[in-house]
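As you look at this complex, bear in mind that one protein chain is not there, while each of the others sits in place.
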Amino acid sequence: MALVAENISVGYQRKQPLLKEVSFSLESGQVKGLYGESGCGKSTLGKVLANMLKPWSGSLTIDGQNFAQNIYQPVQLIYQHPEKALNPRWTMERSLQEGFIPDKDLLSKFGIRDEWLTRYPAEISGGEMQRFCIVRALGEKTKYLIADEMTTMLDAITQAKIWQETLAICKERNIGLLVISHEMALLRRLCNKIINMEELKKCSL
Amino acid sequence: MFNNHRKKLVFNIIGTALILGTLIVLGIFLSDESLISSFANKNLTPSWQHPFGTDWMGRDMLVRTIKGLRISLSVGFIGAFLGAGLATILGIIAGIGSNKVDEFIVWLVDLFMGLPHLIFIILISFMVGGGVKGVVLGVGLTHWPILTRLVRNEVRNIRHSEYIAISRNLGKSNFFIVRKHLLPHLLPQIIVGFLLLFPHAIIHEAAITFLGFGLSVQTPSIGLILSEAVKYISIGKWWLAVFPGLLLVIVIKSFDDIGEECRILANPFSANE
Partner (left out) sequence: MNTKKKEILHVEGLSISFRQYTHGWQQRTITPIKALNINVRAGEVHAVIGASGSGKSLLAHAILGILPANSQCNGYIFYKGQLLTEQRKETLRGRKIAFVPQSVNYLDPLMKVGRQISLGLNGNKKLQANKLLKAYGLTKIDGQKYPYELSGGMLRRVLFATSVREGIELIIADEPTPGIHQEALQAVLKELRLLADNGAAVMMITHDIKSALTIGDRVTVMREGTAIETSSVSAFSGEGNKLQHPYTKMLWLSIPENQFINCQEDQPWL
């Protein structure tokens, strides 16, 4: 069971591919790391893997199948900046329940307090927002989770606690987790396998 | 209480709205008695009995003006509604459509922006035979460009937001995204655009009716009252034009003020001052 991307070519400017025929796979239950400096294309690859950016060429299959439309997708992406991933006009509760209604157990695992539910994004901190984003992405149908610099903007304590809970849930549900980061120390603590973006790009040539 | 700027603005808006509302209600409920021709009373100058004087048929000008105002406002409302509605639809289509669609609509906006309003309103009104239909279509079809561009820009801005992408990834349809994410974001702008369009619509209606291309005698809007009054100014019956004109100007300024205040409130940058 795996999320497989083959020969992906994509870029942001015409005729200037950021990624050229790159292949990547993520297996269920695996914790894989993607290391690279900013601008190398790791976030771009993450978006392609989450089926949120259509590549110029190449294919993306999940467990051998294509992606369906208008359903809670089996691959979920967590962005680096949670304030951008939340509608500023919606209450936290509304955003949280946009895909499914998380049970109390999950909310308490991530320390989400009841009083935050009626607040708006502008009224809570970055760490708190990110926890909402993560819970929102952990629906029953989630098979793969892509964390794009998920804790880069957070302090060390919040970072450690978030990863503790995220790893536990992914293990429990056999979710394939891709950690994208520029911090090697973090990747070494979290991942079974780390791929270097530069080498990935070279391999495809 | 007056440290709270927002509170002040809201009170202003409510105050002005109440005054306008009263005028409109009066327009509906004032009896038509004073409008029966009474040749004994014709052409009276303003007095306590007839604060705005009477016209050549003995009709009380105050009542006539207030009723006329109601008609002007109704016609203006429908025209502005048409314009704003068209702008919203076109703006959203341009915003979420393909690049070609967007380019086409932007080209249309630029094209229509350059056209002189009055001439085209007259043309359109003339083509459909004048009257209320003519005025409404004329105003609606010439006032959509600016708001369209605004709506299109807003939609383009948030179209690529992360939270919209996530919404789709969580299974939401385009319809849901437009209705629950896009529209609430656009609504303040659209309402402000509509409110600012309203005075334009009223003035244009008055103008083309005055010139003879708009409403007819059956629908005595202020524009019509003014156009009829013109004949009598030279013989000194100034109150027939001055009072209705003045009231029109005051009403339009009020709408404009409300619109501006709403705009300040809706803008997140100025909203917190």
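Every chain is named by a letter (A and B) in the order it is written, and numbering of its residues begins at 1.
One rule holds for everything that comes next: contacts are C-beta pairs under 8 Å (C-beta built on N, C-alpha and C of every residue); 3 or more make two chains touch, one makes a residue touch a chain.
Bear in mind that the values here come from a model prediction, so they are computed numbers and not experimental data.
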### Sole residue of A:Q30, A:Q76 or A:Q159 that reaches the chain not shown, by the stated touch rule
A:Q159
### Summary
chain A positions in touch with the non-displayed chain are 37-39, 110-111, 123, 125-127, 152-161, 163-164, 167, 183, 185-186, 188-189
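To be clear about the criterion, only the chains that are shown with their structure count from here on.
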### Message
Measuring centre to centre with CA averages, how many angstrom lie between chain A and chain B?
### Response
49
### Task
Under the touch definition given earlier, write down the residues of chain B that touch chain A in their complex.
161-163, 165-173, 181, 184-185
### Query
In the complex of these two chains, what residues of chain A are touching chain B?
50-52, 70-73, 76-77, 79, 81, 84-87, 89, 95, 98-100, 136, 139
